[in-house]
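A single protein chain has been omitted from the complex, and every remaining protein chain is retained in its original position.
Up next, subunit A:
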Amino acid sequence: MSEDEEDERGGGGEGKRWSPDLVGGRGGGSGGGDPPPFSDQVLENVLENVIQFLDSRRDRNAASLVCRSWCRAEAQTRRDLFIGNCYAVSPARAVERFRRVRALVLKGKPRFADFNLVPPRWGAGFYPWLAALVPAYPWLERLCLKRMFVSDDDLFLLAKSFPSFRDLTLICCDGFGTAGLAAIAEHCRHLRVLDLIENDVEEEMVDWVSRFSTTSLESLVFDCVGCAVDLDALEALVARSPSLRRLRVNQHVSVAHLRRLMARAPQLTHLGTGSFGDGGGGGGEMEVADLRAAFAASRSLVCLSGFRDLAPEYLPAIYPVCANLTSLNLSFADITADQLMPVIIRCHNLQTFWVLDTVGDEGLRLVAATCKDLRELRVFPLDASEDSEGSVSDVGLTAISQGCRNLRSILYFCQRMTNAAVATMSENCQELVVFRLCIMGRHRPDYVTREPMDEGFGAIVMNCKKLTRLAVSGLLTDRAFGYIGKYGKLLRTLSVAFAGNTDLALRYVLEGCPKLQKLEIRDSPFGDAGLLSGIHHYYNMRFLWMNSCKLSIRGCKEVARRLPHLVVEVIRDKLEEDDVEAVEKLYLYRSLAGRRDDAPPFVEIL
């Protein structure tokens, strides 16, 4: 569920392949320590020269399993390290194996943390990793952190420790503020990318934009930074950044300022506007016309977003660029179908479209009529509550499926849905890789037939042969999970909420989906029997999350006992539990590092 931007292409294997026999100094063979004979050294050099061309980490993981010398050669040539779970391996071990890493991706909390289901201070602190990276990778260039706790001090240390540092991307992180950003800006002289995406940024009123020392800035994304920035400094920064291609500002940037920024950077390809209205100042038609001229001059724009505080009469300003747009994000713009129409009919090259459900089924019909090459659609609910009206329904979904046959990924929030519409989509959109449907009212059946939504989701897994990610909702029985287990052979991520009847459902999935990596479940009647049915598979998964199900401490202990390399965390919201037996939240994941030493008191590791 939700707007997670998981890169499905590369998902799955981690930097550390799960292979207890082959890693580090463990495993069989001679006592280790004898230097390889000369010819072996030559072989290794040759191997390195060949293996360095491997890009995909899955290929690299596979290559590293062949034999020890391949493993070594691969480790020496791996530049991009991906750690899907920061607790799956210790930092020391990672840097010891991979000596020449230039780019690191590190992910922390489980995804349900986005919905307040993981208590604060649970973990995923960046510092332990940073402390290992500083001495090990002085030439580190790129870093991407997702759902980690990063403090200002961490950013400060980061900025000072890596002279070649170029790209920093922070997604859904927290713990830092503008002071940390100022440090990055000031000390990273070769900074090319600073992308801050949906982080929880402390408002420290530190001016950071004026501190930038780089002249090679290519991308600056800061729409999640809540406080205002020095607009003159921002303009000056843009003016001295000839390589700037992506700029996404926050809502404190007015249309007048946006025009000036655009004038400074006509080469922009990605633009995120600030507030897109007159701000109550009564800018009038002149301002809209000037804005339109600014867009007309931005010939390279392919991606537009922002549109905060939208005044609908300002929308026509973007008409000049619509035909070139491949990506448009109107998900913060409260507009009707009528207001959407003149925009969307011009966007025939659109591949990615995010929108609010205020456009209704009619708006989606318009999208389906024009955007024939649409690959990704996300429809968000303005009123995200269970008893809201719901402006989009099965009608909109059907229209999309009929018009956008190339659809790969969909996220759709609604209140009313039918099995028929979902089945129609499964038949029309054979390219679907990601299908996430959120019927917001819990346990809602097909509103026409009153039946569970089993058949609809069944059709999805049956017909969409490329499906790797699925999120289900509505009234669902064990039958739906039977379908998923039977047909979801490529499924890697599954999100379940308020669904199923018995443990059978969980068993179907765990036994039927060999590629399952990430399973997150909430408020579903699954107990220990279901949990134990996955014992054969948990070592192949990145994680399992279950909250508000029917688990008991005994079942979880049993899993922990039988799988020693699994970390089984039982998380409590309040320390004094009435029922000590029941498990409120379970998070389990494979790990080479064993039990972590930074677990807070409300986490019990079995």
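Heads up, the rule we're going with is that contacts are C-beta pairs under 8 Å (C-beta built on N, C-alpha and C of every residue); 3 or more make two chains touch, one makes a residue touch a chain; residues count from 1.
What we mean here is this: contacts and distances are computed from a predicted model.
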item	value
Protein that the absent chain corresponds to, by UniProt name, given "Transcription initiation factor IIA subunit 2", "PITH domain-containing protein", "Auxin-responsive protein" or "Cytoplasmic tRNA 2-thiolation protein 1"	"Auxin-responsive protein"
Residue of A:124, A:438 or A:491 touching the missing chain in the full complex	A:438
Residue of A:112, A:129, A:212 or A:508 in touch with the missing chain, whole complex considered	A:112
Omitted-chain contact residue, chosen from A:120, A:135, A:564 or A:601	A:120
Selected residue (touches chain absent from view) among A:384, A:448 or A:580	A:384
Touching the absent chain when the full complex is considered, from A:62, A:103 or A:224	A:224
Where the missing chain touches subunit A, by residue	1-3, 112, 114-117, 120, 172, 198, 200, 202-203, 224, 278, 282, 284, 308-309, 311-313, 331-332, 334, 336, 338-339, 380-387, 413, 438, 440-445, 447, 475, 497-498, 522-523, 525, 548
